[in-house]
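As C-alpha cells, the structure follows; a few thoughts come after it.
All protein chains but one are shown in place.
Moving on to chain A:
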Amino acid sequence: QVSELVQFLLVKDQKKIPIKRADMLKNIIREYRDAYSEIVKRADRTLQAVFGLQLVEIDTKRHIYILINNLPRPEGQHLCRDKEKEKMGLLLVILSFIFMKGNSVKDSALWEFLHLLRVYPGKQHSVFGDVRKLVTEEFVRQKYLETTAIPLTDPPEFKYQWGPRAEKETSKKDVLNFVAKMQSKDPTFWASQYSEAEANK
C-alpha cells in the first residue's frame, strides 16, 4: 500500500498538481482506510529517504498536499528540480518583484514590470509561449502564485502574492539574495526587506 501511494504521489507531482486527501483515499487506500494516517506517514518517510522529497500540507482546511524538494539547494539553483529551468527563472523574477514590492502587486504592475523584460501578455514568447497563460493559470494552479480579485474594481483587477508552494520551496532570504546579486548590492541595502527576510527564516 505504501509503495502504491508513493507512486501515485510521484505521478501527480510530476505535473506539480496539488494532491487532495480525498484523491489519496479514493485511489489507493480503499480497504485500509483506518490505517490511512500511518500509510501516509510511511509514504512521506520513504519519499524523503529515497527521493529527497517531502509531503507538505498547504491547506489544512481542505487537506491539500504538495511534494517539495528537500535537497539542499546549491547556489543559484532556486526552485529547479526539472528541466524547466527557464520557466523557473521567470517565476523567480516574478516572486522577487512581488516580495520587493511588499508581498503583493496589482496585475497591471506585474505586466508593466514584465514589459521591461520584453515579456508581453499578448505576444507568444519564444521560450515561454503563452505567457499570460503561464503566469495566470499554470503558476497559479501549481500554487507558486496566488491571485485574488481586488474588490470594487471595474473592470475587475487582481493582485498577485506568493503561493503556498513558493513559500515552502524557497525563502524570502533566498529571493533577496538573488535580487542583491542581480543588482550587485548587499542585501542590507533594502532595509525593510532585509529585516523581513531575516525574521521569516
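Going forward, a residue touches a chain if its C-beta (ideal position, glycine included) is under 8 Å from a C-beta of that chain, and two chains touch if they have at least 3 such contacts; residues count from 1.
By our rule, contacts and distances are computed from a predicted model.
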Tell me the UniProt name of the left-out chain, picking from "glutathione transferase", "CTLH domain-containing protein", "Ribonuclease P/MRP protein subunit POP5" or "Non-structural maintenance of chromosomes element 1 homolog". "Non-structural maintenance of chromosomes element 1 homolog"
Which candidate, A:Ser3, A:Ser108 or A:Thr188, sits in contact with the chain we can't see? A:Ser3
Among A:Phe51, A:Trp111, A:Phe128 or A:Tyr194, which residue is in contact with the omitted chain in the full complex? A:Phe51
Need a quick check: the contact residues on chain A for the chain that isn't drawn. 3, 6-7, 10-12, 14-15, 46, 49-53, 69-72, 74, 81-83
